[in-house]
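Just one protein chain is left out here, and the rest sit where they should.
The chains carry the letters A and B, assigned in the order they are written, with residues numbered from 1 in each.
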Amino acid sequence: MNQTLTKRKKLKLESDSGWGYAFIAVALIAFCLFTAYPVINAFIISLQEYGPLGSTFVGLENFANSFSDELFWKALKNTLVYTLLTVPFNIFLSFLIAILIIPFKKRTQTIFKALYYLPAVASGVALAVVWLWIFDPLKTGIFNQLVGFFGVSNQNWLGSSATAMFSLVLMSWLSSHGTAIIIYLAALLGIDNSYYEAAEIDGATFLQKLWFIVVPFLKPTTLFLLVTGVIGSFQVFQNAYLMTGGGPDHATTMVGLLIFNNAFTYFEFGEAAAQSLVLAAIIGFISFLQFKFIGKDVEY
Amino acid sequence: MGLYNNGLRSKGYLFVRNGLIITFLILFAAATIFPIYFMIISSFGDPVEAGAMSYSIFPSKISFESYKFFFKFSPHSLDWLLNSFIVAACITVSNVFFATLAGYAFAKMKFKGKNILFAILLGSMMIPGQVTQVPLYILIVNVFDLQNTYTALIMPSLVTVYNIFLVKQFMSSIPVEIIEAAKIEGCSQPKIFWHIIMPLSKTVMAVLAILTFMAAWNDFFWPFLVTNTMDMQTIQVGLKNFRFANTTYFAPMMAGATISAVPMFILFFSLQKYFLEGVTVGAVKG
(Lines give C-alpha, C1' and ligand atoms only; values in the text may rest on other atoms or scores of the structure.)
Protein backbone atom coordinates (compact mmCIF):
# COMPACT_ATOMS: atom_id res chain seq x y z
CA MET A 1 0.00 0.00 0.00
CA ASN A 2 2.60 2.44 1.15
CA GLN A 3 4.88 1.48 -1.66
CA THR A 4 2.27 2.01 -4.34
CA LEU A 5 1.53 5.43 -2.88
CA THR A 6 5.10 6.61 -3.17
CA LYS A 7 5.28 5.24 -6.66
CA ARG A 8 2.18 7.11 -7.72
CA LYS A 9 3.39 10.21 -5.98
CA LYS A 10 6.61 10.11 -7.92
CA LEU A 11 4.75 9.64 -11.14
CA LYS A 12 2.50 12.61 -10.46
CA LEU A 13 5.40 14.80 -9.48
CA GLU A 14 7.20 14.14 -12.69
CA SER A 15 4.15 14.96 -14.70
CA ASP A 16 4.01 18.51 -13.31
CA SER A 17 6.31 19.61 -16.08
CA GLY A 18 3.82 20.56 -18.78
CA TRP A 19 1.57 22.43 -16.42
CA GLY A 20 4.51 24.07 -14.72
CA TYR A 21 5.61 25.69 -17.96
CA ALA A 22 2.03 26.60 -18.81
CA PHE A 23 1.59 28.35 -15.47
CA ILE A 24 4.68 30.47 -15.89
CA ALA A 25 4.26 31.04 -19.63
CA VAL A 26 2.71 34.49 -19.50
CA ALA A 27 5.09 35.67 -16.81
CA LEU A 28 7.99 34.34 -18.83
CA ILE A 29 6.95 35.97 -22.10
CA ALA A 30 6.41 39.32 -20.37
CA PHE A 31 9.72 38.90 -18.61
CA CYS A 32 11.65 38.12 -21.78
CA LEU A 33 10.24 41.13 -23.60
CA PHE A 34 10.23 43.81 -20.95
CA THR A 35 12.95 42.79 -18.54
CA ALA A 36 15.39 40.35 -20.12
CA TYR A 37 15.69 42.24 -23.38
CA PRO A 38 16.59 45.57 -21.71
CA VAL A 39 18.95 43.79 -19.32
CA ILE A 40 20.78 42.07 -22.18
CA ASN A 41 21.00 45.44 -23.86
CA ALA A 42 22.51 46.88 -20.70
CA PHE A 43 25.18 44.17 -20.91
CA ILE A 44 26.00 45.15 -24.46
CA ILE A 45 26.01 48.85 -23.61
CA SER A 46 28.43 48.24 -20.74
CA LEU A 47 31.02 47.10 -23.28
CA GLN A 48 30.55 50.16 -25.44
CA GLU A 49 31.18 53.84 -25.58
CA TYR A 50 27.50 54.44 -26.18
CA GLY A 51 26.09 57.01 -28.59
CA PRO A 52 22.65 57.15 -30.12
CA LEU A 53 24.04 57.52 -33.62
CA GLY A 54 26.62 54.80 -33.27
CA SER A 55 28.54 53.13 -30.47
CA THR A 56 32.10 51.92 -30.36
CA PHE A 57 33.16 48.69 -28.71
CA VAL A 58 35.60 49.33 -25.88
CA GLY A 59 35.74 45.96 -24.15
CA LEU A 60 36.07 46.10 -20.41
CA GLU A 61 37.26 49.70 -20.29
CA ASN A 62 34.09 50.93 -18.56
CA PHE A 63 34.54 48.33 -15.83
CA ALA A 64 38.20 49.20 -15.44
CA ASN A 65 37.34 52.89 -15.14
CA SER A 66 34.76 52.18 -12.45
CA PHE A 67 37.10 50.04 -10.40
CA SER A 68 39.90 52.59 -10.53
CA ASP A 69 37.55 55.39 -9.47
CA GLU A 70 37.97 56.21 -5.78
CA LEU A 71 34.53 57.77 -5.70
CA PHE A 72 32.93 54.51 -6.84
CA TRP A 73 34.42 52.69 -3.86
CA LYS A 74 33.41 55.45 -1.47
CA ALA A 75 29.87 55.34 -2.84
CA LEU A 76 29.80 51.56 -2.47
CA LYS A 77 30.90 51.92 1.14
CA ASN A 78 28.22 54.55 1.81
CA THR A 79 25.56 52.38 0.20
CA LEU A 80 26.62 49.40 2.28
CA VAL A 81 26.54 51.43 5.51
CA TYR A 82 23.13 52.83 4.63
CA THR A 83 21.76 49.37 3.84
CA LEU A 84 23.12 47.82 7.03
CA LEU A 85 21.65 50.60 9.13
CA THR A 86 18.24 50.69 7.48
CA VAL A 87 17.11 47.34 6.09
CA PRO A 88 17.42 45.04 9.16
CA PHE A 89 16.07 47.68 11.51
CA ASN A 90 13.13 48.54 9.26
CA ILE A 91 12.21 44.87 8.94
CA PHE A 92 12.42 44.42 12.68
CA LEU A 93 10.25 47.49 13.20
CA SER A 94 7.61 46.25 10.74
CA PHE A 95 7.63 42.84 12.38
CA LEU A 96 7.22 44.42 15.82
CA ILE A 97 4.32 46.57 14.72
CA ALA A 98 2.58 43.69 12.97
CA ILE A 99 2.92 41.58 16.12
CA LEU A 100 1.60 44.43 18.26
CA ILE A 101 -1.43 45.03 16.03
CA ILE A 102 -2.53 41.38 16.04
CA PRO A 103 -4.06 41.09 19.57
CA PHE A 104 -6.69 43.77 19.04
CA LYS A 105 -10.28 43.53 17.94
CA LYS A 106 -10.93 43.72 14.23
CA ARG A 107 -12.04 47.32 14.32
CA THR A 108 -8.92 48.49 16.16
CA GLN A 109 -6.76 46.39 13.84
CA THR A 110 -8.33 48.05 10.82
CA ILE A 111 -7.66 51.52 12.19
CA PHE A 112 -4.02 50.77 12.84
CA LYS A 113 -3.56 49.05 9.51
CA ALA A 114 -5.03 52.09 7.78
CA LEU A 115 -2.85 54.45 9.83
CA TYR A 116 0.31 52.58 8.93
CA TYR A 117 -0.68 52.08 5.32
CA LEU A 118 -1.60 55.75 4.84
CA PRO A 119 1.91 57.26 4.61
CA ALA A 120 2.77 54.90 1.76
CA VAL A 121 0.44 56.86 -0.50
CA ALA A 122 2.23 60.19 0.06
CA SER A 123 4.02 61.45 -3.02
CA GLY A 124 7.80 61.73 -2.89
CA VAL A 125 7.64 65.47 -3.49
CA ALA A 126 5.53 66.10 -0.39
CA LEU A 127 7.81 63.84 1.64
CA ALA A 128 11.00 65.61 0.66
CA VAL A 129 9.53 69.03 1.43
CA VAL A 130 8.41 67.93 4.87
CA TRP A 131 11.70 66.26 5.73
CA LEU A 132 13.73 69.28 4.68
CA TRP A 133 11.56 71.26 7.02
CA ILE A 134 11.96 68.76 9.87
CA PHE A 135 15.75 68.90 9.46
CA ASP A 136 15.73 72.71 9.30
CA PRO A 137 19.23 73.65 10.55
CA LEU A 138 18.15 76.79 12.44
CA LYS A 139 16.91 76.81 16.02
CA THR A 140 13.32 77.00 14.86
CA GLY A 141 13.53 73.63 13.06
CA ILE A 142 11.31 70.87 14.40
CA PHE A 143 14.12 68.46 15.09
CA ASN A 144 16.34 71.14 16.57
CA GLN A 145 13.58 72.19 18.92
CA LEU A 146 13.30 68.57 19.97
CA VAL A 147 16.99 68.14 20.76
CA GLY A 148 17.06 71.67 22.21
CA PHE A 149 14.66 70.37 24.81
CA PHE A 150 17.45 68.10 26.02
CA GLY A 151 19.92 70.96 26.07
CA VAL A 152 21.63 70.13 22.78
CA SER A 153 22.46 73.12 20.59
CA ASN A 154 21.02 73.22 17.09
CA GLN A 155 22.61 70.86 14.58
CA ASN A 156 23.24 71.25 10.90
CA TRP A 157 21.59 67.89 10.26
CA LEU A 158 21.94 67.52 6.51
CA GLY A 159 24.81 69.95 6.09
CA SER A 160 27.52 68.43 8.22
CA SER A 161 29.21 65.16 7.38
CA ALA A 162 28.94 63.96 10.98
CA THR A 163 25.14 63.90 10.85
CA ALA A 164 24.17 63.78 7.16
CA MET A 165 24.20 59.99 6.81
CA PHE A 166 22.49 59.58 10.15
CA SER A 167 19.78 62.01 9.06
CA LEU A 168 19.07 59.98 5.94
CA VAL A 169 18.97 56.79 7.99
CA LEU A 170 16.61 58.37 10.50
CA MET A 171 14.40 59.50 7.66
CA SER A 172 14.23 55.92 6.43
CA TRP A 173 13.40 54.62 9.93
CA LEU A 174 10.58 57.07 10.35
CA SER A 175 9.14 56.90 6.86
CA SER A 176 6.39 54.56 5.79
CA HIS A 177 6.61 50.89 6.69
CA GLY A 178 3.10 50.27 5.36
CA THR A 179 4.11 47.73 2.72
CA ALA A 180 6.20 45.55 5.03
CA ILE A 181 3.60 45.72 7.80
CA ILE A 182 0.81 44.62 5.47
CA ILE A 183 2.91 41.75 4.14
CA TYR A 184 3.80 40.63 7.67
CA LEU A 185 0.19 40.89 8.83
CA ALA A 186 -1.00 38.78 5.94
CA ALA A 187 1.60 36.15 6.76
CA LEU A 188 0.77 36.23 10.46
CA LEU A 189 -2.87 35.61 9.72
CA GLY A 190 -1.88 32.55 7.74
CA ILE A 191 -0.64 30.81 10.89
CA ASP A 192 -3.22 28.29 11.90
CA ASN A 193 -4.60 28.67 15.39
CA SER A 194 -4.04 25.00 16.09
CA TYR A 195 -0.28 25.60 16.37
CA TYR A 196 -0.82 28.10 19.18
CA GLU A 197 -3.36 25.86 20.83
CA ALA A 198 -0.98 22.95 20.83
CA ALA A 199 1.78 25.15 22.24
CA GLU A 200 -0.53 26.49 24.91
CA ILE A 201 -1.32 22.98 26.06
CA ASP A 202 2.41 22.51 26.51
CA GLY A 203 2.43 25.69 28.60
CA ALA A 204 4.39 27.84 26.17
CA THR A 205 4.89 31.49 27.07
CA PHE A 206 4.31 34.37 24.66
CA LEU A 207 7.99 34.65 23.84
CA GLN A 208 8.32 30.93 23.28
CA LYS A 209 5.40 30.97 20.87
CA LEU A 210 6.94 33.94 19.12
CA TRP A 211 10.28 32.22 18.77
CA PHE A 212 9.18 28.67 17.97
CA ILE A 213 6.06 29.29 15.89
CA VAL A 214 5.92 32.83 14.51
CA VAL A 215 9.57 33.38 13.63
CA PRO A 216 10.03 30.13 11.70
CA PHE A 217 6.66 30.48 10.02
CA LEU A 218 7.45 34.00 8.88
CA LYS A 219 10.89 33.04 7.56
CA PRO A 220 9.86 33.05 3.88
CA THR A 221 8.25 36.47 4.35
CA THR A 222 11.29 37.83 6.15
CA LEU A 223 13.50 36.49 3.39
CA PHE A 224 11.34 38.24 0.82
CA LEU A 225 11.50 41.54 2.69
CA LEU A 226 15.25 41.21 3.22
CA VAL A 227 16.05 40.44 -0.39
CA THR A 228 13.77 43.11 -1.86
CA GLY A 229 14.81 45.55 0.88
CA VAL A 230 18.49 45.12 0.07
CA ILE A 231 17.79 45.49 -3.63
CA GLY A 232 15.83 48.68 -3.02
CA SER A 233 18.37 50.08 -0.60
CA PHE A 234 21.30 49.44 -2.91
CA GLN A 235 19.56 51.22 -5.74
CA VAL A 236 18.41 54.15 -3.60
CA PHE A 237 19.32 57.53 -4.89
CA GLN A 238 16.27 59.74 -4.62
CA ASN A 239 16.64 60.70 -0.96
CA ALA A 240 20.32 61.44 -1.28
CA TYR A 241 19.62 63.38 -4.47
CA LEU A 242 16.78 65.47 -3.06
CA MET A 243 18.00 65.99 0.48
CA THR A 244 21.79 66.31 0.37
CA GLY A 245 22.85 66.05 -3.26
CA GLY A 246 25.41 63.48 -2.05
CA GLY A 247 27.20 65.96 0.15
CA PRO A 248 28.83 67.21 2.20
CA ASP A 249 32.10 66.03 0.73
CA HIS A 250 30.51 62.81 -0.62
CA ALA A 251 29.43 61.71 2.85
CA THR A 252 26.10 60.57 1.41
CA THR A 253 26.98 59.78 -2.21
CA MET A 254 25.36 56.45 -3.09
CA VAL A 255 26.10 54.22 -6.06
CA GLY A 256 22.59 54.95 -7.37
CA LEU A 257 23.47 58.63 -7.50
CA LEU A 258 26.70 57.93 -9.38
CA ILE A 259 24.86 55.82 -11.94
CA PHE A 260 22.26 58.54 -12.35
CA ASN A 261 24.97 61.16 -12.84
CA ASN A 262 26.82 59.01 -15.36
CA ALA A 263 23.65 58.33 -17.33
CA PHE A 264 22.07 61.77 -17.27
CA THR A 265 24.65 64.37 -16.28
CA TYR A 266 27.66 63.16 -18.25
CA PHE A 267 25.93 61.01 -20.90
CA GLU A 268 28.28 58.13 -20.09
CA PHE A 269 25.79 55.35 -20.64
CA GLY A 270 28.45 52.70 -21.00
CA GLU A 271 29.98 53.51 -17.65
CA ALA A 272 26.53 53.74 -16.02
CA ALA A 273 25.70 50.28 -17.36
CA ALA A 274 29.01 48.86 -16.16
CA GLN A 275 28.50 50.26 -12.66
CA SER A 276 24.94 48.92 -12.64
CA LEU A 277 26.17 45.44 -13.43
CA VAL A 278 28.81 45.58 -10.72
CA LEU A 279 26.12 46.74 -8.32
CA ALA A 280 23.80 43.94 -9.47
CA ALA A 281 26.57 41.39 -8.93
CA ILE A 282 27.07 42.63 -5.36
CA ILE A 283 23.35 42.56 -4.62
CA GLY A 284 23.18 39.13 -6.21
CA PHE A 285 25.94 37.84 -3.95
CA ILE A 286 24.26 39.24 -0.84
CA SER A 287 20.93 37.73 -1.91
CA PHE A 288 22.63 34.40 -2.47
CA LEU A 289 23.95 34.46 1.09
CA GLN A 290 20.51 35.36 2.39
CA PHE A 291 18.92 32.47 0.52
CA LYS A 292 21.61 30.10 1.74
CA PHE A 293 21.27 30.99 5.40
CA ILE A 294 17.59 31.71 5.87
CA GLY A 295 16.10 30.59 2.62
CA LYS A 296 15.46 26.94 3.38
CA ASP A 297 11.73 26.58 2.99
CA VAL A 298 10.00 25.78 6.20
CA GLU A 299 7.63 22.90 5.72
CA TYR A 300 4.91 21.81 8.05
CA MET B 1 -6.15 31.33 21.73
CA GLY B 2 -3.75 32.85 19.37
CA LEU B 3 -0.33 34.25 19.89
CA TYR B 4 -1.24 36.20 23.01
CA ASN B 5 -2.16 34.41 26.21
CA ASN B 6 -5.30 36.45 26.77
CA GLY B 7 -7.27 33.87 28.69
CA LEU B 8 -4.74 33.34 31.44
CA ARG B 9 -4.37 36.95 32.54
CA SER B 10 -6.33 39.29 34.76
CA LYS B 11 -8.35 42.12 33.29
CA GLY B 12 -6.11 44.76 34.83
CA TYR B 13 -3.02 43.21 33.29
CA LEU B 14 -4.64 43.13 29.86
CA PHE B 15 -5.74 46.74 30.21
CA VAL B 16 -2.25 47.96 31.06
CA ARG B 17 -0.63 45.81 28.40
CA ASN B 18 -2.99 46.94 25.65
CA GLY B 19 -2.70 50.55 26.83
CA LEU B 20 1.07 50.46 26.49
CA ILE B 21 0.91 48.80 23.09
CA ILE B 22 -1.63 51.32 21.82
CA THR B 23 0.42 54.26 23.07
CA PHE B 24 3.50 52.98 21.25
CA LEU B 25 1.54 52.24 18.09
CA ILE B 26 -0.07 55.68 18.08
CA LEU B 27 3.20 57.52 18.71
CA PHE B 28 5.00 55.71 15.94
CA ALA B 29 2.05 56.09 13.58
CA ALA B 30 2.00 59.81 14.33
CA ALA B 31 5.64 60.10 13.30
CA THR B 32 5.15 58.30 10.00
CA ILE B 33 1.85 59.97 9.22
CA PHE B 34 3.20 63.48 9.60
CA PRO B 35 3.98 64.00 5.89
CA ILE B 36 0.41 63.05 4.97
CA TYR B 37 -0.91 65.45 7.56
CA PHE B 38 1.27 68.16 6.09
CA MET B 39 0.08 67.31 2.60
CA ILE B 40 -3.56 67.63 3.62
CA ILE B 41 -3.30 70.86 5.60
CA SER B 42 -1.22 72.45 2.85
CA SER B 43 -3.93 71.59 0.36
CA PHE B 44 -6.30 73.90 2.21
CA GLY B 45 -4.07 76.89 1.57
CA ASP B 46 -4.57 79.48 -1.13
CA PRO B 47 -3.14 78.64 -4.55
CA VAL B 48 0.10 80.61 -4.14
CA GLU B 49 3.70 79.93 -5.06
CA ALA B 50 5.89 77.52 -3.16
CA GLY B 51 8.45 80.12 -2.19
CA ALA B 52 5.77 81.66 -0.02
CA MET B 53 5.19 78.52 2.00
CA SER B 54 4.31 78.95 5.64
CA TYR B 55 6.06 75.98 7.28
CA SER B 56 3.54 76.00 10.10
CA ILE B 57 2.10 72.95 11.81
CA PHE B 58 -1.39 74.35 11.98
CA PRO B 59 -3.22 75.87 9.03
CA SER B 60 -4.04 79.54 9.45
CA LYS B 61 -6.83 79.35 6.93
CA ILE B 62 -9.04 76.63 5.51
CA SER B 63 -10.03 77.23 1.92
CA PHE B 64 -10.99 74.96 -0.95
CA GLU B 65 -9.61 77.36 -3.54
CA SER B 66 -6.75 75.02 -4.35
CA TYR B 67 -9.11 72.16 -5.12
CA LYS B 68 -11.03 74.44 -7.49
CA PHE B 69 -7.73 75.61 -8.96
CA PHE B 70 -6.63 72.01 -9.50
CA PHE B 71 -9.70 71.14 -11.54
CA LYS B 72 -9.73 74.45 -13.40
CA PHE B 73 -5.99 74.51 -14.10
CA SER B 74 -6.21 72.00 -16.89
CA PRO B 75 -9.19 70.66 -18.83
CA HIS B 76 -7.55 67.26 -18.39
CA SER B 77 -7.54 66.97 -14.60
CA LEU B 78 -10.31 64.37 -14.75
CA ASP B 79 -8.64 62.54 -17.64
CA TRP B 80 -5.51 62.12 -15.51
CA LEU B 81 -7.50 60.42 -12.76
CA LEU B 82 -9.35 58.23 -15.25
CA ASN B 83 -6.15 57.23 -17.09
CA SER B 84 -4.44 56.34 -13.83
CA PHE B 85 -7.42 54.24 -12.89
CA ILE B 86 -7.54 52.34 -16.18
CA VAL B 87 -3.81 51.68 -16.17
CA ALA B 88 -3.57 50.70 -12.50
CA ALA B 89 -6.66 48.49 -12.71
CA CYS B 90 -5.39 46.56 -15.76
CA ILE B 91 -1.96 46.10 -14.21
CA THR B 92 -3.47 44.96 -10.93
CA VAL B 93 -5.80 42.39 -12.48
CA SER B 94 -3.12 40.89 -14.68
CA ASN B 95 -0.58 40.79 -11.86
CA VAL B 96 -2.93 39.19 -9.37
CA PHE B 97 -3.79 36.43 -11.80
CA PHE B 98 -0.52 35.75 -13.58
CA ALA B 99 1.79 36.36 -10.62
CA THR B 100 -0.25 34.02 -8.44
CA LEU B 101 -0.13 31.41 -11.16
CA ALA B 102 3.60 31.76 -11.67
CA GLY B 103 4.30 32.07 -7.95
CA TYR B 104 2.45 28.82 -7.33
CA ALA B 105 4.36 27.08 -10.08
CA PHE B 106 7.70 28.23 -8.67
CA ALA B 107 6.77 27.33 -5.10
CA LYS B 108 4.98 24.02 -5.40
CA MET B 109 5.42 22.47 -8.82
CA LYS B 110 8.34 20.48 -10.01
CA PHE B 111 9.65 21.02 -13.48
CA LYS B 112 13.01 21.15 -15.17
CA GLY B 113 14.97 24.38 -14.87
CA LYS B 114 12.68 25.82 -12.22
CA ASN B 115 15.38 27.01 -9.90
CA ILE B 116 17.55 28.43 -12.64
CA LEU B 117 14.61 30.26 -14.18
CA PHE B 118 13.69 31.72 -10.83
CA ALA B 119 17.26 32.81 -10.16
CA ILE B 120 17.32 34.57 -13.53
CA LEU B 121 14.06 36.34 -12.77
CA LEU B 122 15.35 37.46 -9.41
CA GLY B 123 18.70 38.50 -10.82
CA SER B 124 17.05 40.85 -13.27
CA MET B 125 15.55 42.77 -10.36
CA MET B 126 19.03 43.70 -9.21
CA ILE B 127 19.90 45.89 -12.19
CA PRO B 128 18.98 49.53 -11.58
CA GLY B 129 16.30 50.99 -13.82
CA GLN B 130 18.39 53.89 -15.07
CA VAL B 131 20.20 51.65 -17.52
CA THR B 132 17.35 49.43 -18.66
CA GLN B 133 15.09 52.41 -19.24
CA VAL B 134 16.58 53.41 -22.59
CA PRO B 135 16.43 49.90 -24.18
CA LEU B 136 12.86 49.51 -22.91
CA TYR B 137 11.93 52.87 -24.38
CA ILE B 138 13.49 51.87 -27.71
CA LEU B 139 11.46 48.64 -27.67
CA ILE B 140 8.09 50.19 -26.83
CA VAL B 141 8.35 53.44 -28.73
CA ASN B 142 10.70 52.81 -31.64
CA VAL B 143 10.10 49.13 -32.33
CA PHE B 144 6.44 48.66 -31.37
CA ASP B 145 5.53 52.29 -32.10
CA LEU B 146 3.19 52.40 -29.13
CA GLN B 147 3.88 55.83 -27.65
CA ASN B 148 0.93 57.60 -26.11
CA THR B 149 -1.23 54.47 -25.80
CA TYR B 150 -2.61 52.61 -22.82
CA THR B 151 -0.82 49.53 -24.09
CA ALA B 152 2.54 51.24 -23.65
CA LEU B 153 1.59 52.30 -20.14
CA ILE B 154 0.42 48.83 -19.11
CA MET B 155 2.63 46.34 -20.94
CA PRO B 156 5.95 46.62 -19.08
CA SER B 157 4.22 45.98 -15.74
CA LEU B 158 1.98 43.06 -16.78
CA VAL B 159 3.63 40.65 -14.35
CA THR B 160 6.44 41.87 -12.13
CA VAL B 161 9.16 39.71 -10.65
CA TYR B 162 8.57 41.34 -7.26
CA ASN B 163 5.02 39.97 -7.21
CA ILE B 164 6.00 36.49 -8.36
CA PHE B 165 8.62 36.39 -5.62
CA LEU B 166 6.08 37.59 -3.03
CA VAL B 167 3.57 34.89 -3.99
CA LYS B 168 6.23 32.20 -4.07
CA GLN B 169 7.27 33.03 -0.52
CA PHE B 170 3.69 32.95 0.72
CA MET B 171 2.89 29.69 -1.04
CA SER B 172 5.91 27.97 0.43
CA SER B 173 4.05 27.63 3.73
CA ILE B 174 1.11 25.78 2.18
CA PRO B 175 1.53 22.10 3.14
CA VAL B 176 2.55 19.88 0.23
CA GLU B 177 0.26 17.15 1.55
CA ILE B 178 -2.85 19.02 0.50
CA ILE B 179 -1.66 19.18 -3.08
CA GLU B 180 -0.43 15.61 -3.04
CA ALA B 181 -3.72 14.39 -1.67
CA ALA B 182 -5.63 16.25 -4.33
CA LYS B 183 -3.43 14.78 -7.03
CA ILE B 184 -4.01 11.29 -5.75
CA GLU B 185 -7.71 11.94 -5.99
CA GLY B 186 -7.16 12.73 -9.63
CA CYS B 187 -7.22 16.51 -9.63
CA SER B 188 -5.35 18.15 -12.48
CA GLN B 189 -3.08 21.08 -11.72
CA PRO B 190 -5.52 23.75 -13.03
CA LYS B 191 -8.21 22.26 -10.80
CA ILE B 192 -5.89 22.21 -7.83
CA PHE B 193 -4.98 25.81 -8.49
CA TRP B 194 -8.57 26.92 -8.91
CA HIS B 195 -10.22 24.95 -6.11
CA ILE B 196 -7.49 24.68 -3.48
CA ILE B 197 -4.74 27.19 -4.03
CA MET B 198 -6.78 30.24 -4.97
CA PRO B 199 -9.11 30.06 -1.94
CA LEU B 200 -6.09 29.55 0.29
CA SER B 201 -4.34 32.52 -1.24
CA LYS B 202 -7.00 35.17 -0.84
CA THR B 203 -4.84 36.97 1.66
CA VAL B 204 -1.75 37.18 -0.46
CA MET B 205 -3.84 38.08 -3.49
CA ALA B 206 -5.41 40.97 -1.58
CA VAL B 207 -1.95 42.14 -0.51
CA LEU B 208 -0.75 41.78 -4.07
CA ALA B 209 -3.67 43.80 -5.38
CA ILE B 210 -3.11 46.64 -2.94
CA LEU B 211 0.65 46.82 -3.45
CA THR B 212 0.44 46.53 -7.24
CA PHE B 213 -2.31 49.10 -7.53
CA MET B 214 -0.37 51.48 -5.31
CA ALA B 215 2.85 51.04 -7.28
CA ALA B 216 1.09 51.48 -10.62
CA TRP B 217 -0.88 54.46 -9.38
CA ASN B 218 2.22 56.17 -7.98
CA ASP B 219 4.46 55.39 -10.93
CA PHE B 220 5.74 58.58 -12.41
CA PHE B 221 8.67 58.17 -14.72
CA TRP B 222 7.49 55.55 -17.19
CA PRO B 223 4.10 57.23 -17.87
CA PHE B 224 5.98 60.51 -18.17
CA LEU B 225 8.30 58.99 -20.80
CA VAL B 226 5.73 57.36 -23.04
CA THR B 227 2.91 59.90 -23.03
CA ASN B 228 3.17 62.97 -25.18
CA THR B 229 -0.19 64.67 -24.93
CA MET B 230 -1.89 66.03 -21.84
CA ASP B 231 -5.01 63.91 -22.28
CA MET B 232 -2.99 60.68 -22.03
CA GLN B 233 -1.06 61.66 -18.91
CA THR B 234 -1.66 59.95 -15.61
CA ILE B 235 -2.32 61.78 -12.36
CA GLN B 236 1.28 61.59 -11.16
CA VAL B 237 2.52 63.10 -14.41
CA GLY B 238 -0.24 65.70 -14.35
CA LEU B 239 0.61 66.79 -10.82
CA LYS B 240 4.10 67.72 -11.97
CA ASN B 241 2.56 70.21 -14.38
CA PHE B 242 2.20 72.53 -11.42
CA ARG B 243 5.91 73.19 -11.31
CA PHE B 244 7.02 76.05 -13.50
CA ALA B 245 10.34 77.74 -14.17
CA ASN B 246 10.56 79.75 -10.99
CA THR B 247 7.37 78.96 -9.15
CA THR B 248 5.31 76.02 -8.02
CA TYR B 249 1.67 76.15 -7.16
CA PHE B 250 2.20 74.29 -3.97
CA ALA B 251 -1.29 74.11 -2.47
CA PRO B 252 -3.01 72.90 -5.68
CA MET B 253 -0.27 70.30 -6.08
CA MET B 254 -0.98 69.08 -2.55
CA ALA B 255 -4.71 69.16 -3.28
CA GLY B 256 -4.07 66.98 -6.32
CA ALA B 257 -1.91 64.62 -4.28
CA THR B 258 -4.69 64.36 -1.71
CA ILE B 259 -7.27 63.64 -4.40
CA SER B 260 -5.00 61.04 -5.95
CA ALA B 261 -4.62 59.28 -2.60
CA VAL B 262 -8.36 58.71 -2.24
CA PRO B 263 -8.75 55.79 -4.73
CA MET B 264 -5.94 53.92 -3.00
CA PHE B 265 -7.76 54.28 0.26
CA ILE B 266 -11.00 53.03 -1.17
CA LEU B 267 -9.18 50.00 -2.53
CA PHE B 268 -7.50 49.42 0.81
CA PHE B 269 -10.78 49.41 2.70
CA SER B 270 -12.53 47.24 0.18
CA LEU B 271 -9.79 44.61 0.30
CA GLN B 272 -8.76 44.73 3.90
CA LYS B 273 -11.40 42.26 5.07
CA TYR B 274 -9.50 39.57 3.20
CA PHE B 275 -6.52 39.91 5.40
CA LEU B 276 -8.49 40.52 8.53
CA GLU B 277 -9.91 37.05 8.38
CA GLY B 278 -6.83 35.30 7.21
CA VAL B 279 -7.60 32.17 5.28
CA THR B 280 -5.68 29.33 6.83
CA VAL B 281 -5.05 25.80 5.87
CA GLY B 282 -7.02 24.69 8.88
CA ALA B 283 -10.08 26.44 7.57
CA VAL B 284 -9.91 24.39 4.40
CA LYS B 285 -9.02 21.16 6.13
CA GLY B 286 -11.82 21.49 8.65
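Note that in this section contacts are C-beta pairs under 8 Å (C-beta built on N, C-alpha and C of every residue); 3 or more make two chains touch, one makes a residue touch a chain.
Note that contacts and distances are computed from a predicted model.
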Report the protein name recorded by UniProt for the chain absent from the figure; options are "Fe-S cluster assembly protein SufB", "ABC transmembrane type-1 domain-containing protein", "Carbohydrate ABC transporter substrate-binding protein, CUT1 family" or "Ion-translocating oxidoreductase complex subunit C".
"Carbohydrate ABC transporter substrate-binding protein, CUT1 family"
Give me the visible chains that the unshown chain touches, in label order.
A, B
The listed residue (A:S160, A:N193 or A:Q290) that touches the chain absent from the view is A:S160
Against the hidden chain, chain A presents residues 18-19, 21-22, 25-26, 29-30, 41, 50-53, 71, 129, 132-133, 135-139, 154, 156-161, 241-250, 253, 261, 263-267, 269
Note that chain B touches the chain not displayed via residues 45-46, 48-56, 60-61, 63, 73-74, 86, 90, 94, 98, 133-134, 137-139, 141-147, 149-152, 154-155, 158, 188, 190, 220-221, 224-225, 228-230, 237, 240-241, 243-247, 249
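Here, only the chains that are shown with their structure count from here on.
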Nearest whole angstrom, what separates the Cα centre of chain A from the Cα centre of chain B?
15
Can you name the residues of chain A that touch chain B in the complex?
5, 8-9, 12-14, 16-17, 19-21, 23-24, 26-28, 30-31, 33-39, 41-42, 45, 97, 99-104, 106, 108-110, 112-123, 125-127, 129-131, 133-134, 136, 174-177, 179, 182-183, 185-194, 196-197, 200, 205-206, 209-210, 213-214, 217, 220-221, 223-224, 227-228, 231, 234-235, 256, 259-260, 263-264, 269, 272-273, 276-277, 279-280, 283-284, 287, 297-300
In their shared complex, at which residues does chain B touch chain A?
1-6, 18, 21-22, 24-25, 28-29, 31-36, 38-39, 42, 53, 55, 98-99, 101-102, 104-106, 109-112, 114, 117, 120-136, 138-139, 155-156, 158-159, 161-162, 164-166, 169-170, 172-173, 175-176, 180, 183-184, 188-190, 193, 203-204, 206-207, 210-211, 214, 218, 236, 239, 253-254, 257, 260-261, 264-265, 268-269, 272, 275-282
